[in-house]
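Only a single protein chain was left out; the remaining protein chains are all shown in position.
Letters A and B name the chains as they come in the text, with residue numbers starting at 1 for each one.
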Amino acid sequence: MRHLSDKALTRLRSGADLPDVGGTRYRLIGQVARGGMGVVYAAEDELLQRRVALKVLEMPGSEGELANRLTREARVLARLEHPGIVPVHDVGTLPDGRVFYTMKFVEGQRLDHYIESLASAPDRLRIFLRICDAVAFAHARGVLHRDLKPANVMVGSFGEVLVMDWGLAKILADVTHAEPNDPCGNIPRLPANGGIGNTSGTGDGRVMGTPGYMSPEQARGETELLDARSDIFSLGALLRYLLTNQLPAHPLPKLDRSLEAICAKACAPERERRYAAVPDLAEDVSRYLDGLAVSAHRESIFDKLARFYRRYRFFIWLIATYLLMRVLLILLIKH
Amino acid sequence: MDHDEFKSGDGRFPATRWSVIAAVRSEDDADRKRSLDTLCETYWKPVYKYVRLRWNRSAPDAQDLTQGFFIEMLERELLNRFDGSKSRLRTYLRLCVDSFVMNEDKAARRQKRGGEVQHLALDFAGAEEEISGGTIDAAAIASPESLEEFFETEWLRSLFALAIEDLRTLCSERARDRDFQLFERYNLDGDNEISYAQLAQQYGIAVSEVTNGLAWTRREFRRLALERLREICGDDDEFQREARTAFGRNAG
Partner (left out) sequence: MNKILLGLLIGALLGAFDGSTAWFYPEARAQLAGIIVGSTVKGLIAGVAAGIFARKVNSVPLGIMFGLAVGFVLAFLVAYMQHDHYIAIILPGSIVGLIVGYATQKYGATPAAAR
């Protein structure tokens, strides 16, 4: 048995780690990210001559939970055609037996990196509203994301906001139709209750998600109880992060009362107290941006006056200036 | 993509395979012996080097301790106590080695042992050469993290070396010896990387042949290494974790 030098070991490890795309339309360019489920590579689609992101399992095999999850993720993405959700192009199995799918290559930054350069709270809120749009669309298509967090949102170089990583998505309702002649016949079949229908990739009660961003019911593994309000909890945590740059576990700096109330309502431990749907949450944030009262916060008369002043501040100052100038002119002419 | 080309489930990647842990707990003596052989085959060299360098034992002492450890593993049914939910098999075995060496000062006890692993022809001289070859810096494995890292690297070296032997056999059976030579030349020989074009020139073949040969051998090497790995893992979770360790770290 031959001795392997450290250099040979390194070469073997990295060489064997690369997905085998020989004979496919793809050419690997480089690794982009590595996550719990697989690795994302930048690749060139040589037929269409465009760059794509190729997400591939680390392990070969089209059976097993991870393969099912990756395939489910691709199928979830395929049913979610929305400008705020990364589009999937292809799914299949590589010659080395690894399940993969390709999607749009997003040139941009993860949200947690992007907001470091974004000073204004309204700009952050506007980004949040676009995340809400995408999530609301997914909910309307019967899909829960279940892992919403800053690292799973990309902001493209043209300011487009894309919700990524739907590997933990739960499909609540069947809104697509399985064709009898499935054109992707070679990709792994989802288990009978594991693909389309009232199911989830982690429906066995195991806890999957990100602490701080997942709802209490998700953290307890009560997967059968999860509905849109679970994602609303995550959106609330994400909103807090956007406004404070702090992870939810950290003590939070004081926020504007209306925003604090919106966050608190979205992140209420009891789901009955949360917003019923994402558009309700988005509506409150939009109203806040427009200087209007939000449903999550019952205002006192002082709050109302303060909000009125904030909303019409410049106009009020113009009128005050006009009045002052008028008074000065009268006094000047009288004397 | 032409999906027909890439059908999975063609038998190249068996989803389930004999696991050493299941076999060692088997009632069947033949199964148990086979499991120990497999473990010895993969682990003896990492264990030997570990005893030599971590415990600073002389070569003859380390040889005795290595043989003794595997005998002890069988006699005391150490693997029956392994709990996959608490640690990886690799870490468990390393800690067993630590405990064994600490308790095993009685040379007489070791010598009177014969046992079921004596038949394994362990190439201690080869292992000794590797140590003296200067690839391992004994001073750098002082901390607990570096101990784990050292043992992991040696374990991986041993696993890959076995997989390469499997690959050599496979290539020979399939009359693809040239592909194996390309694999060796490209991945294992020398310190400087050689390009596909240089390889093609050296072997007098087209670059596309080099590309195809290397892609095939790389794929088969990965498959064989994973098969070996699956054998020495307690369960599928551990297999997934270990596979990530084996292939994930240096990529990209």
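In this section, a residue touches a chain if its C-beta (ideal position, glycine included) is under 8 Å from a C-beta of that chain, and two chains touch if they have at least 3 such contacts.
What you are looking at is a predicted structure, and each value in this text was computed from that prediction instead of being measured.
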For the chain omitted from this view, which of the shown chains does it touch? A
Omitted-chain footprint on subunit A covers residues 314-315, 318-319, 321-322, 325-326, 329-330, 333-334
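Rule of thumb we're sticking to: only the chains that are shown with their structure count from here on.
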Whole-Å distance, C-alpha centre of subunit A to that of subunit B, is 41
Contact residues on subunit A for subunit B in the complex? 1-18, 20, 22-26, 30-31, 34, 39, 58-64, 66, 90, 92-97, 99, 184-188
Note: in the complex, subunit B contacts subunit A through residues 1, 3-9, 12-13, 15, 123, 126, 129-130, 133, 135, 153, 156-157, 160-162, 164-165, 187-188, 191, 193, 211-212, 215, 218-219, 221-223, 225-226, 236, 240, 243-244, 246-252
